[in-house]
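Right after this comes chain A.
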Amino acid sequence: MALLDVTDLKVHFHTRNGVVPAVDGISFRVEAGKTLAIIGESGSGKSIACYSLVGLIPKPPGRIEDGCALFEGQDLLTLSEAQLRKVRGKGISIIFQDPMTSLNPYMTIGEQLIEPLQLHFSMSRRDAWQKGIQTLEEVGIQNAERRMHAYPFEFSGGMRQRVVIAMALVAEPQLIIADEPTTALDVTVQAQILKLLRDLQQRRNIGVIFISHDLSVVADIADNICVMQDGRFVEQGERMAIFQTPQHEYTRKLLAAVPAGAKRPVSHSPEPLITITDLYTQFYGNRGGPAVKAVDGISLQINRHEILGLVGESGSGKSTLGRSILRLLQPCSGSIRFDGRELVHLSAAELKPLRRRMQMIFQDPYSSLNPRMTVYDTLAEPLLLHGVVDRKGLDTAVFELMDAVGLARANVLRYPHEFSGGQRQRIAIGRAIGTKPEFIVADEPVSALDVTIQAQILDLLLDLVARFNLSMLFISHDLAVVRYLADRIVVMKAGKLVESGTTHDMFTSPQQPYTQALLAAIPGRVLRDLDDSPL
Partner candidate 1 sequence: MAHVIFGINLTLAIPALPLMHSHETILKASALLLLSLLLSACGGESGGREARVDEGIRLGVLHKGNGAEPQGLDPHTTSGIPENHIITALFEGLVSKNPQTLEVEPGVAESWDISEDGLSYTFHLRHDARWSNNDPLTAEDFRWSWQRAMTPALANVNSYMFFPIVNAEAFATGEISDFTQVGVEVSDPYTLQVRLRAPAPYLLQLFDHHTTYPVHRATIESFGDPSDRLTAWARPGNLVGNGPFLLTEWEVNSRLRIEKNPQYWDSAAVQLSAVVFYPTENLTTEERMFRDGQLHYTEDVPIDKVPVYLRNEPDLIEISPYLGTYFYIVNTKKAPFDDVRVRKALALSIDRQLLVETVLQGLYEPAYALVPPGTLGYQPPRVFEYDPEEAKRLLAEAGFAGGQGFPPFEILYNTHEQHQKIAVTLQQMWQQTLGIQATLLNQEWQVYLDTQKNRNYGISRRSWIGDYVDPNTFLDMYISGGGNNYTGFSNARYDEIVLHVAPRTADRQQRYTLYKEAETLLMNEMPILPIYTYRSKHLMSPCIQGMPENIMDWITWKYVYLECPAQ
Partner candidate 2 sequence: MTTADLHVIPRGVSLWQDAWTRLRKNKLAMAGLVFLLLVTLLCLLTPWLVAYGYEQQDLRLGAVPPSADHWLGTDTFGRDQLTRILYGGRMSLAVGFIATAVALLIGVTYGAIAGYAGGRIDNAMMRLVDMLYALPFMIFIILLMVVFGRNLLLLFLAIGAVEWLTMARIVRGQILSLRQQEFVEAAVSLGLGPVAIVWRHLIPNALGPVIVYTTLTIPNVMLLEALLSFLGLGVQAPAASWGLLISSGVETMEEYPWLLIFPGLTLTLSLFALNFLGDGLRDALDPRTAKD
C-alpha cells in the first residue's frame, strides 16, 4: 500500500476576480523510500497541491473542492485543523525553499528544532535537546551541541538548509515534502544537499515529494516524475520514461529548454574593448572589522563582440567585479580601460557620457525595476537622459525598444508588478539596450526565471548581441547556461581568477581542481548522458 495516495485533488482560489482553479484534479501516489518529483513552472500549482494536503494554504481564498488523500488510513482532506496539526511535523513534514526566510530569525536553532518533539511526543526539554543534537549531527552539522544555541543568521546558506532538513526530520515523519530545497544554493552545495536527502531517505525509508522547476535536479534523484502545468498533471511516469520518451508537448518543451550544448565559437580576431589590470575592490567590515577583498587582483580582457562568461559560486566576487567595471562600485586600485579610456578615476560627471555606452542587466527583475514607473517611463528615462531621442521621437523609440525585446506595445503603460518575471527581464533588457551601448554586464539575468522563460531570454540576449554588435560580460553560477551562451569563460573563487579559456576548452579539459569540482556538481547527469547519446 502506498504511503500517500492522492486522488482527484482540486483546490480553487476564490478571489474577487473569480475562481482560479489552482489545482485541478490531480492524482498521485508516494511510496515509502521513494521519491516522487513534481515538476512545473512557477504558478503551475505544484506547491499549492502539496500544501493543501496538510492544510497550509490560506483559507479563504483557497478551498479544497474535491479529492481524497489517504495517509496512514485517513483522508487528510477531511481532517479537522486539530487533527491535521497532529499529522503536520509528525507524519508529514516540509522542507521549504528558502532556508533564509523559513527559519525564525529570533529563535535559536535548538529552540526551533525541539518544538515538534515537545509538541508531538511530549518529550522533556532535555531529551528533546539531545534528540535535536543527534539530528543535527545526522544532517552533517559539525559541533552540533554548540550550534544548537546559534541563531539562523550564523549559518551559511547550505548549513541553514541542513538545519531546515533536520527540522523536518527530527520528528521522524513518514513523508517529507521538499519544496525546491536546493534552488537557492550553489551547485556544489546543491549536490551535497541532494546527496544528503537521498541518503536520509534510504536510511529511514521515508517517502519524499520533491517539488522543483529544475529538470536537471529532478533527473538525478526522482523515482517517479509528474509534470504539472496549470493545475494539472500533463504527464506522469517513471523517471527514465519521462526523459526518454516524453509524451506531452509541454514535457518536450521543458526538456528542450534545458540549456544544452555549447555555443559555436565565433572566429573573429580578438579586439579588446575592456582591459582590466590588477583590479582590487574591497568592502570595509562593520565597525572596523577586517576589510573583505571581494575582488582581489583580477586582470582580464573583454573583446568586442564577445560574450565572456564569468562563473563562480556565491561570494566569489563575480558580481562585485561586474559592478566595479561599470564603476557602480569604486575599485580601490588597478585599472579599467574602456575603449582606451581609463575609468577608475573618472568623476561622476565625466562618467556620464560613458554610461550611455555601457549598461547593466540585473539578476532580480523584481527589484531592478522601479515599481512606481510604467514601462514607458522606465524605457524613456535613459533615452531622454542621454538625449538619444527628443521628445517628439520618444514614443516611437519606446515602441521600437519594446518590439526589440519582444514586449507587446499594448503594455506600455503598465507597471512592473503586472508582468511576469520573464517579461520584466525583457523590460530591464530594453532599458539597457535603449541607449545603444557597446558593452553590457549581465548579472545572472536568468537565474530567477523558469526554464522555458530562461531559454527565451537567453535566445533574446544572443539575438541582441548579434544585432547590436554588443560585447557582454555574462555573470552566472549556472554552468550550463554559460556554456550555452559564452564564447569564453573565466572562473572566479574568493575574489581571484581561477581559470579562463574558451568555453569548449573549459568544459572538455578543465585544468584547475576547483573548475573540475564545479563541473562535477552540475546536476542532471542523466540528462546530459541522454543528450550525448545519439537519439
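How were these candidates chosen? In short, all candidates are chains of the complex that A comes from, given by their letters.
Odds and ends about this structure:
Criterion: a residue touches a chain if its C-beta (ideal position, glycine included) is under 8 Å from a C-beta of that chain, and two chains touch if they have at least 3 such contacts; residues count from 1.
From a predicted model like this one, the values you see are computed outputs, not experimental measurements.
Taking any copy into account, the candidate from 1 or 2 that touches chain A in the complex is 2. Interface of chain A with candidate 2 (complex): residues 15-17, 323, 326, 328, 348, 351-353, 355-356, 358-360, 362-364, 367-374, 376, 381-382, 385-386, 395-396, 398-399, 409-410, 412-415, 417-418, 428, 431, 435.
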